[in-house]
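For reference, the structure I am asking about is given below.
One protein chain is absent from this view; the other protein chains keep their places.
After this line comes subunit A, so read on.
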């Protein structure tokens, strides 16, 4: 069943279009990696889906409902979780307070307990100021917070950016677990090979358009994709 359908999505921050007509769809329980060179429009696409891009046209449908006209706060209410790139926690608040910021969650306390069971390290350090966490721990907190309202779709914007190589694998294994929690994932990622390795499908953006799309294994084996976007034989991470 299609959970996210994007039709002819165009838009940008000012007059210039960064997204130039993107068509994309995502089925329930899938992990989709969106890769591409710098400036291809990956993060802009993520922002457009969650409602943080000032100027957009086309259609973004969640379960068949067009949400493009809705403000960001209403989209989150429809079950979209978003983890922004790098600065995605509230550093002066404690771990617990970072989760408590999310309001309107049914059984708030029970949900926090569930997430602490899922992320034991966060539970053990719940009173610790989030600003004192390491990069990997911060990313865990950002994921936990995005999971608070029980989203059915999570948009991850470069979840491994600014992480040490040792922590990158941890974050990818965390993302790989999300479908088992009932969460469909659209992940924008620079480390395309590693991301595709845990994904069902992938798409590669170029100039604000989908240049290539297909099964993750097919893209990883695709000569053109490797040549142009994924870095042939390059060791990542």
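By definition in this document, a contact is a pair of C-beta atoms (placed from the backbone, for glycine too) under 8 Å apart; a residue touches a chain by one contact, two chains touch by 3 or more; residues count from 1.
In the analysis below, contacts and distances are computed from a predicted model.
Its UniProt record calls the unshown chain "Branched-chain amino acid transport system permease protein", which is the correct pick from "Formylmethanofuran--tetrahydromethanopterin formyltransferase", "Cytochrome P450", "Branched-chain amino acid transport system permease protein" or "Cell division protein FtsX". Across A:59, A:72, A:118 or A:211, the single residue that touches the chain missing here is A:72. Of the candidate positions A:94, A:190 or A:218, contact with the unshown chain belongs to A:94. For the options A:14, A:38 or A:103, the residue in contact with the chain missing from this view is A:103.
Contact residues of subunit A toward the unshown chain are 50, 52, 71-77, 82-84, 87-94, 97, 100-103, 129, 131, 142, 145-146, 149.
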